[in-house]
Every structure is written in C-alpha cells, then in structure tokens.
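Missing here: one protein chain of the complex. Every other protein chain is in place.
As written, the chains take the letters A, B, C, D and E, and residue 1 is the first residue of each chain.
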Amino acid sequence: MNSIMLQEMLRGFFKEDIGERDVTSEVLFQEEEKGTGTFLAKENGVFVGQQVIEEAFGMLDSHAAVTLYKKDGERMEKGEVIGTVEGRMRALLGAERVSLNIIQRLSGIATLTSEAVSTLASDHTKVCDTRKTTPGLRMLEKYAVTCGGGYNHRFGLYDGVMIKDNHIEFAGSITEAVKRVREKIGHMIKIEVETETLAQVQEAVEARADVIMFDNRTPEEIKDYIQHVPKHIITEASGGINLRNIASYRETGVDYISLGFLTHSARALDISFNVGTKGV
Amino acid sequence: MNSIMLQEMLRGFFKEDIGERDVTSEVLFQEEEKGTGTFLAKENGVFVGQQVIEEAFGMLDSHAAVTLYKKDGERMEKGEVIGTVEGRMRALLGAERVSLNIIQRLSGIATLTSEAVSTLASDHTKVCDTRKTTPGLRMLEKYAVTCGGGYNHRFGLYDGVMIKDNHIEFAGSITEAVKRVREKIGHMIKIEVETETLAQVQEAVEARADVIMFDNRTPEEIKDYIQHVPKHIITEASGGINLRNIASYRETGVDYISLGFLTHSARALDISFNVGTKGV
Amino acid sequence: MNSIMLQEMLRGFFKEDIGERDVTSEVLFQEEEKGTGTFLAKENGVFVGQQVIEEAFGMLDSHAAVTLYKKDGERMEKGEVIGTVEGRMRALLGAERVSLNIIQRLSGIATLTSEAVSTLASDHTKVCDTRKTTPGLRMLEKYAVTCGGGYNHRFGLYDGVMIKDNHIEFAGSITEAVKRVREKIGHMIKIEVETETLAQVQEAVEARADVIMFDNRTPEEIKDYIQHVPKHIITEASGGINLRNIASYRETGVDYISLGFLTHSARALDISFNVGTKGV
Amino acid sequence: MNSIMLQEMLRGFFKEDIGERDVTSEVLFQEEEKGTGTFLAKENGVFVGQQVIEEAFGMLDSHAAVTLYKKDGERMEKGEVIGTVEGRMRALLGAERVSLNIIQRLSGIATLTSEAVSTLASDHTKVCDTRKTTPGLRMLEKYAVTCGGGYNHRFGLYDGVMIKDNHIEFAGSITEAVKRVREKIGHMIKIEVETETLAQVQEAVEARADVIMFDNRTPEEIKDYIQHVPKHIITEASGGINLRNIASYRETGVDYISLGFLTHSARALDISFNVGTKGV
Amino acid sequence: MNSIMLQEMLRGFFKEDIGERDVTSEVLFQEEEKGTGTFLAKENGVFVGQQVIEEAFGMLDSHAAVTLYKKDGERMEKGEVIGTVEGRMRALLGAERVSLNIIQRLSGIATLTSEAVSTLASDHTKVCDTRKTTPGLRMLEKYAVTCGGGYNHRFGLYDGVMIKDNHIEFAGSITEAVKRVREKIGHMIKIEVETETLAQVQEAVEARADVIMFDNRTPEEIKDYIQHVPKHIITEASGGINLRNIASYRETGVDYISLGFLTHSARALDISFNVGTKGV
Partner (left out) sequence: MNSIMLQEMLRGFFKEDIGERDVTSEVLFQEEEKGTGTFLAKENGVFVGQQVIEEAFGMLDSHAAVTLYKKDGERMEKGEVIGTVEGRMRALLGAERVSLNIIQRLSGIATLTSEAVSTLASDHTKVCDTRKTTPGLRMLEKYAVTCGGGYNHRFGLYDGVMIKDNHIEFAGSITEAVKRVREKIGHMIKIEVETETLAQVQEAVEARADVIMFDNRTPEEIKDYIQHVPKHIITEASGGINLRNIASYRETGVDYISLGFLTHSARALDISFNVGTKGV
C-alpha cells in the first residue's frame, strides 16, 4: 500500500469524524492525560489493519505506542487480544471510531474472502475481486481481499482492458474490438473479453484475448466452453456466484472466479477497542 | 446534502476508478458517440441516488440528460426501470461503476433501515444510525438512513456530547462529568450519557442529561429503567440489537434504538445499468 | 481543536505568505543559521495561541524549541514575555507574520470576549458567539471566544436548527415549522426559534422549542417575555447588543447573549515577535 | 483577482459553514422553492463584493440571478439597496452567511482605507497595506484596500525584498545586506530597507535601495531624513500611524504610509441580506 | 484522458502562473473587453493540445469560443494556423502562457516520437515510452507519445510488474522472483523481466515471463537472444537507444523499443499565440 495515499485518506476520515473538535473528550480529558486501548476480537475471522492502526494513532499522537499481536491475514479467535495502543486519552478516543470502522470492514472482507476460498476448496481455481468496491476505499479493500487469500482483478478502468457487450456491439464483433484495442494499447496491458456463448468464446480465442470471461454461465456451460480455450489463455467465471453455489464451480477448471459480494456486501467483523486510564 | 461536498467526493471517486484514462472505451468509442443507459432494479428495495446520479453523469458529460422515475426514499420493485441517462458513451461507461457502487450501497442502507422500521413496527420508538459508517461516506450514508425512515444520531464527535464509561471513570462520576461538560459547552449541544445500571440511570437523570442511553440492556431492563426517566429526557437503546430481536424492544417505550448494522453491515442492493447505442 | 485541520490551515497560510520562497531571508541567512524569537505583549489582554505557535514553527523547523509562559486564556500585561522560540533563522522569520496574524486576532477576540463578560458582570447570563466569523477561521475564532470566557453557539448550519422569519413564513407558523423539523431531525440536534413578539414567544413555548431567541428586543421586552418561558427552555438575546449597552441586559434573566462583534469586529491585539541571532 | 483561487476559497468556506447539510432549510424548503434576497447597506461606507456575490450564489445555484446596483469601490449610504439575488431558497439561505461575512469584512476594510485616505488628505502621499492580513484572505483583503483608494505593498515574502534589522545585523551592515541581495535576486524584484536613524537612511541611499522605510519615526524625523533621499528612491513611513495621527504626516513629503490596521483591525461594515419568498 | 484530472492540473497551473491576479492585464483591460487569439505553428511538427486548449480557456472564460483546425496527432507546417480562441482579453492573456507551455511540450514529445518511429522505419517494431516523464504531467506526456505514433509502457509502479536486477538479487533468481510475484498478483497484471545475458533470457523464458526486456544490449546481442524467445512472449529493447542508433535495431525483430528521451529530453515545439483586439 502507498502510505502517502493512506495518510491522505486518514486525514480526510478524521476531519469527517472529529470535525472542529471532540466536544466531549476535550472537556473531560486534559491534554496530557494518558491511557491504553486494547483491540479485541469479538468473533472469529481474519485480521486486517496493521498499517491503518499504526498510521491512524500516530497521526493524532506522534508518541503513541502500538503493539500488535496479529499480522494482516492472520486468523483471530473470538476473545483474542489483537493489540494495544498506549497514548494520550484524547488521541485514543479520537482515533477509535475511525480505526474501528476501517479495520472491521477490512477484516470483514478478508474473512468473507477466506470463506469463499475455503468453500470453493480448489487447488486450481482462484478467487478474485471486482471494481464493486466502496468508493474511496478501493486500495484498502483490494488489499483486504489479498489478506483473505483472494486475488486482485484490475484496479480501475486504467490498468486492464475489459471488452463488454456494448463495446462489441459498437465495434461490430469481438474480433474487430480486440484488433482495434491491440493496435492502440501498450504491451503491458492485458485484454479481457466478456463472453456468453460458445461462438463468442471461440471468437475471443481466435482474437487472442489474454483473458476470457464467462459471464453469468452455469458450471456446465463453463466446463463445456473451457475445452475450447487453450491453456495459455486465462479464464474467469463471473456473475451470480455466491457462497451457496461457489462449490459447484470447483470442477469447471476455470482459473479465476470473480466475486463482487466480497467487497460490496461484506459485513463488518466485530472488533472492539476498550480504553482505560488504569495502570498507565 | 451539501452539493459542494458531494462534488468533491465524486471527483475523488472518478480519479480512483478512471485513473489516467478508460483504456477500453477511449479506444473503442469516438469522443462524440452517444448512447442511453438504463438503471434497473434487480430486487425490491428503497431507492436512494437522485443527486448522486445527476452530479456524477453531469461531471463527465455536461450535456448528459438524466430522467428519473423514482425519488429518494421511494420503493422500487424488481424489474422496474429507475431512470435513464442519455449522453456520450464514454461518459456513460465512465460513470457507470462509480454511480452504481454508491447507489447500490445507499439503497441497501435505506432498504435495511426500512426493514428495521417495519420489523420494529412501533408508533413511538424510532430507529437511528450511529457513527459506524464507511469512512469518507458518512454524509451519504446518514442521508440514506433518513430515506429508509430512520433518524440521524450525531454526525461526529463535534455535534453532540456522548459521555461514555471511560469519561465517567476519569471524571469520577456521571454527575461530575455532566457538570464539567455543561460548564464548558454551548447551549446548542445536547449531552447524552451511556448507562448500564439503574443507579447510573438515576444519576444521569439527576444530572439532567438531555439523552440517556441504555447500553447493551435487555428489553426487560429497559422497561424497568425507563420508569425512572422523566418524559422530557430522551431515551435510547443501543448495543446488540438486530433484525431478529428488535421487535422485542417494541414495548419498552424507549424513544430511539440506534443500530450500527444499518451502515456497517448493509449489503449492496442489486441495481443494474444497461447501456446501449441503439435508438439514440 | 482538531490538530489535523489546524495543520492544513497552516500549510495554506504559509503558501499564501511565503509563496515560492522568502526572497530576502533565503539570500541573507544560511540554511543552518539559528536564532531566538521572543513573543512580547505590547498591550494588556487575554492570550490565545499555544497550539498555533507550536504547530506553525514546528512546520518550518521540526527542531524548533518553543517555550511558552502563558496558557490559552491567561491574561498578559503589556511588556510581558509570552514565550520564546529557538530555531533556524529562516524558519523564525518565515513563521513570524503568519503566527502573529493568527494569535493577534485570536487574542483580540478573547480579550474582547473577556471585556463583554466583565461588562455584563452577570452570574447567570452567559456570552456566546455567532456564525459571523472570518471565513476559513471559524474553528480558531470560536476557540478564542471560549478562551475569553464566552460560549459557542452552533458552529454552522449543520449542528443546530435555527428557525428564522423566512422559515416561519414559508411553513405558515412557528408551530408548523417546529413540527416539520422535529419529524425529520434526530434527537441530538437542538431547535432554536427566533421570536420578535410575545405571541411568537408563546407559540414557540407551546411548540416546545429547545431554545428561544429574542431577536432585537430591548431589555424591558425581554424581561417581560421571559416570564412566559418555562425554566427548562433556554433563552437567548440577540441583535444590536454591544459593549455600551450589554450591562442593561444584566437583569433580564436571559440565559445567553449572542454577540456578532466578538468575531466580526475584534481588532488585533498588539503582540510583537523579536528575533535575534545573539546568544544562541 | 484570480477567479480560480476565489472559487477554491468559497468551496472551503461553504464546507465550513454548511458542513454535511443545512439542517433547517433542507427540512423546511423544497428543493425547487424560489425566493429573492436583497443586500441592504445598514451604514455608510465603501462597497466591495461584486465577484464574491456572483461566484458564491452561482456555486450553490447555477441559475441564480444576481443584480448589483453598486460596483466595487462605490460609496453606499445607509438604507441603500446594494443588489438582489433571485434563486432557490436553499441556496439563498445557504450562501447568505458566507457571502455576508466576506463582503462585510471587505467593505469594512475599504471603508477604513477610504477614511485613512481622506484624513490624510494629501495629493502626494499614498496609503498602502501590509502583510498583516487575515490568514487565508490576503488576495481579497488587499483587493479591498485598492477599492478604498489605497495601494498594495508586497503580497508576501516572495514578491519584494524587505531588509529588516535582523537581516542587517546578520549581514553586518545595510551596505553588505543590499549588496548580497542584489547579487542574487532578479531585476524584477524591488529592495526595500527599514531604517531608524539618519545614518541608516544615508547608508541605504548609497546602497541604492529602491525603497527606504522610516520605521516608527515621527513626522519631524521623516521631514528631516527625507531631504537626504533622492527623488527616484521611494520613501515609506511605517509603524504607529493611525487615524488620529495620520494627518500629521501630511507635510512630510513621504511617498507611502503603510497601515497595518487597515486589515488587522477593520470592523465589519453592517450589511444585511433579507430573503423573502413573496412576489417571486 | 480523464477530464477531471486535467481540470485539476489546470487549476494548479493557473494558480502557479496567475497567483492572486494578473497585475498588468487587470489594470489595462476592462472586465468585458474581448479579443481573439490565434495559435500559429512556428515550425513543423505533430500537434497535441485539443483538450488542453478547450479546458484551459473555458476555465478562465466560460463563454470563450475555441475553433481548432488541427486534431491531436495531425502534422502542422510552419506558418499554419492551428486554431483561434475568442473571449475576454483578460482570459486570453491569462491562459496564454499556461496553455502554450503545455502544448509546446506535448507537441514536442509527439514530434520527437514521430521522428523516432520514422527513423526506425519498421513494420514490426514499435516505439514506446518509459516512466521518465515530467513529474505531475505523466498522463499528458504519455498521451502525447501515442499522438506521435508511439505506445505506452506501464504508467507507474502499480500497473505492471518489472523485475529488475536488485529484485532478482534479493529473490535469489529470476525463476524464484517470477514465481513469488505470480503467486501474489492478479491475472490482469503482466510480468516483465529485465535481462542482460542469454542465460537470463533463457531463465525468463522458462519462468514464463510475459515480457522480456533486453537491457542495454547491442542489436547483435538482441538478434541472438531473441531466437531463444518464443513468439508469444513479448520482447523489448531498452537502454542507450537514441535517434542516431535506433535504425540499427530495425532488423533485430524485437517487439518494442522503449525510449526515455521521448519524454525526458524533448524540447518544446515552437507555437505562438497572438492576441489582438481588432475586428472582434
């Protein structure tokens, strides 16, 4: 992760949450009053949040001391202490909600990804994300997917070509669309083509697409189509796949399954942050 | 909503998703090629997104024509057309993912809020949100809660006092904490006190808190405690309340139930955007 | 105060004042040349500026050593040394004007507030500010008011309802305006109603406004009106009140007097910053 | 004025004042409800605010119609209508406070400058400003000074050399300081030297300073010193000059008198903005 | 190009060049005075600048009328009129330098790229850029390369893997480095490996790199190495190639030649902008 981007995000988030001042803590705590906060897992899952916690608390108290017992991607059990932060009380309470809102969400995404991977239970097929991320948080959410054992699809419209139905319609054919794109783009950009029918798959193969997506296809269709795709072309299944039906794609032989729900519908994992002034 | 803040958000989101250029559409569509996109409800729910759609497409194509058949807060049924956008193809495809990512999330929050309200089914008790929102999206998400029939709790640490356990511990007592705060803050800020025991409730009442929160209390405890709170003090139940148990709070007489899951664990509502070049 | 917002402000102010470079000091002082600057009170008043001085000089010289003999809100007498800064000459001269421009203004506001409070000389009635602050400096100026013994009214249009004549006119009546607002807003937001006549005061009382403002009323009118307002509703006098007539409001029993001039017409308090290279 | 900078400032000011939403007007006014606001002079003075009013209201309502009867720098009498704005009610009330806060301040500065100029009543000597402006508003405040008949001193540390006592002390002498600066800076930058004694004035003349400042000198001293300064070198009086004593500098023959109070201690001029829904 | 990013850049550039105000034109031209400016080619080359010119002048005068006779990538001959802008004089002179500084640079890059392509004179081998662009202008400069007939290499560290000598050294071998990267990155990212020796090329082939770069190799070495690279792996020559020796790479059969000088050492193409008030 780019720490400069993370710092900018956090500055924005703190302005959103703290505004001009924390009207409670600035009255009740003296500037220099210190305390300790403890991150605690309230349910099982995969932890994500090291860099966020370090940057967030350091931003409000440059002397805050962060100690973490979990690394990103490690499992945590309900009741486990994730880590502690020692620092000024105002900073601990000022950074609490923002840091929790982020790490609960990221840990939720990693945990859900991990579930998808273990439900799929495939040696070959990998799980990947989509662009269906929370606006403003893509860097963080895509990182969380990798912490859960998933892979990143393209980050945006800029780092990968995806030829969809309306592109094909406008260009006239898959063949023509791929040709036009290849004439213009550089050699570091991959070209993926969305397909629905076997004829489209075959056309995409002949057009030498780098990646072929089977859009909203059943496992059976994919098993069939994939026989017409040479090994060096990567295949991807997408659309309508969820935790309940992902196992049925295990035998399709597809290389990647992309799952929008990993990021657009993950629920926050329950993590608490308990702050006390005792013993510091 | 502050349109200046919305525009800033959208500019950030478009930079995140489009980056330097849409590497597919800039090759395949001419600058001036036009098309029509249609927003379609893929499941039942409450729509939120008017201002987002208008600002987002207008930002990429100042001549884009947006027609919406739903207002924020209106119900939509699976299969219903929500609205259409006519404009340049590059702008339609460039704004598609960002606008969908936002309105699916906001509609998801409004729909979940609406479910909470109808499950609670109370004439008296209202549902409200928390600060457990997605960092960077608080303005939008809190707006979505109101579209679903819910109410907004404080927006941040700046617009309401919330005296929690560690504040009380440090000040010595609820009485002392409220007194100190009241001596310092202005008359437009309300003071809420978190309580767990009846003794704390009674102390908060005597300290003349504006709002008393029953933190992680059962419906029975709340029914009991609330008898010690005069009518002009607002009461709030918080902690551990979800769609499965919310109905059990119907008879407690509490004024507000705050629900973190409305924003931290809403899943995206399925809405599609189909773009075609035909007939334009 | 939110230090992240203060730092952003200061960065903007330094870009405004220094531009691309300090064309004098970059020629005349070597990078590493050091000196000491002394803040001196040139007239009596209330000091405000701790955090500003620390952040400002630290921003241009991370090794600058700031020693302050006054805390925010303390009185200073003409001729007193407020504090010193040791650091690189370029940083001392680069931060001089920006820091003086801020602390002179803030100390001016605190001093004027303090005068208003002592002229009013009331055990009951408090002095508060308005939204008539310098654009871009509201956080700082409202903080300065509290340092002078005043209180903060709402910070903006977002953290308190204020129902004015044109709102009432459009809604039809105070009763209707308050009702509509209460149906929509959350429980942490207070509702204030501007009134001019006794009938309006009585209507606002019946509508259960949280705060009733007497707009441009004489002390006599207020004394009269206030008898119709129950104790638990806060009262505020506003409009046309200045240092010359504020004492006449002492016996009205009003809770708050809001004074726009505290922020819109405070003059800068005279504070100097003398920099020398000797003895360092 | 640079309109791009003005727009950025206004965006910041609106975020400061409106925050996430205008919690009163968004409830009480429908999106499309229209009205008219009238700017009215409540006291005599010099108007400044054309561009601010146009940009500010246009930013919240792109269809707002602004009609102004005064140009920047024109006098207005108490009771005169300055102009009107027709537009959406929410925009009128949303832009009211920010626009008033700016134009009251700017008109206050222009009015004070105009008073200084007329009190000085000199055909030869001009009044100018300093860097003692409100942080973040320098562009606007320096513009207001020119509207009141004053002139702008340098805008910042970047567009003019000012050699002060500590520069001289460090360089060893005025001669040496001017020499070092002239060796380094380009030909478009003027060099001003602060002087206190006749010897310093003479040294500055021999060093061929472009501008010589008489720092905290009496009119008599200046009359004396100025005889040693050739006509092509510009002279400036600075320090301790106010409305009460400025006339005593009329006969000194000095070219410029710089006055910090024009910007650091101007009070806001009373201008009101009355909004009505009638007759629109 | 992402117009939102272009607009942000231009706002920054105008703040840099205009600062608080154009001190000459704001005095000499009235607000509403209009004129016409004409872009003229002063030497032969490839034009780039459509979108820049339209956005830049529109930003300072929303009614400015831009008429261009050249499209991006078209050749212009010395003396040809490229286009005209009609608008307010202050806007024409305010946008002149910024727009010229950009389009001269971009046209210079496109012209140089075009020279490289025609000097290479290959049907097979393409010319591409590097990350050696001007900081802050990468989007524009990479676009200019495509206008000159070149191709874009990766845009940054985020959209393509490049395994260099120190990566290899640390991983232990090319094989190991590629393996580790492939285990972690998604399927839309290509992997390029820098090689210097035949052994390295062979190792990269076996590791199934997507792209193999011959770093600082002679045409003869490349001709030799390339025989060991299967057709589906893309090859790139890089390092020490310039206009004088590029033709010697014509027969190597390499797919791409990357040229840092296209962006780091292009000189500005001479284009003038002549503004007149006549005949408008």
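Basically, contacts are C-beta pairs under 8 Å (C-beta built on N, C-alpha and C of every residue); 3 or more make two chains touch, one makes a residue touch a chain.
Everything numeric here is computed off the predicted structure, so don't read it as measured data.
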Given A:R105, A:K126, A:K142 or A:K164, the one touching the chain that is not displayed: A:K142
Absent-chain contact - pick from E:R180, E:R208, E:K223 or E:R250: E:R180
Hidden-chain contact residue, picked from the options E:V98, E:A207 or E:I257: E:V98
Options D:K42, D:K190 or D:R267, residue touching the unrepresented chain: D:K190
For subunit D, residues in touch with the removed chain: 128, 146, 151-155, 158-160, 184-190, 192, 211, 232, 234, 236, 255-256
Touching residues (missing chain, whole complex) on subunit E: 9, 12-13, 16-25, 27-29, 33, 35, 89, 93-94, 97-98, 100-102, 104-105, 108, 131-138, 155-164, 166-167, 169-171, 177, 180-181, 184-185, 189, 260-261, 264-265, 267-268, 275-277
Residues from subunit C at the interface with the omitted partner, ascending: 11, 14-15, 18-22, 26, 59-60
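In the analysis below, only the chains that are shown with their structure count from here on.
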When subunit C is superposed on subunit E by its C-alpha atoms, the rotation angle in degrees, nearest 5: 180
Contact-pair overlap exceeding half with D-E, pair selected from B-E, A-B or B-C: B-E
Chain whose Cα centroid lies at the greatest distance from that of subunit E: C
Subunit A and subunit E, separation of their C-alpha mean positions in angstrom: 32
Inter-centroid spacing, subunit D versus subunit C (mean Cα positions, whole Å): 22
Per-residue multi-chain contacts in subunit C, two or more chains: 19, 138, 155, 158-160, 184-185, 189
Touching chain combinations (by label order): A-B, A-C, A-E, B-C, B-D, B-E, C-D, D-E
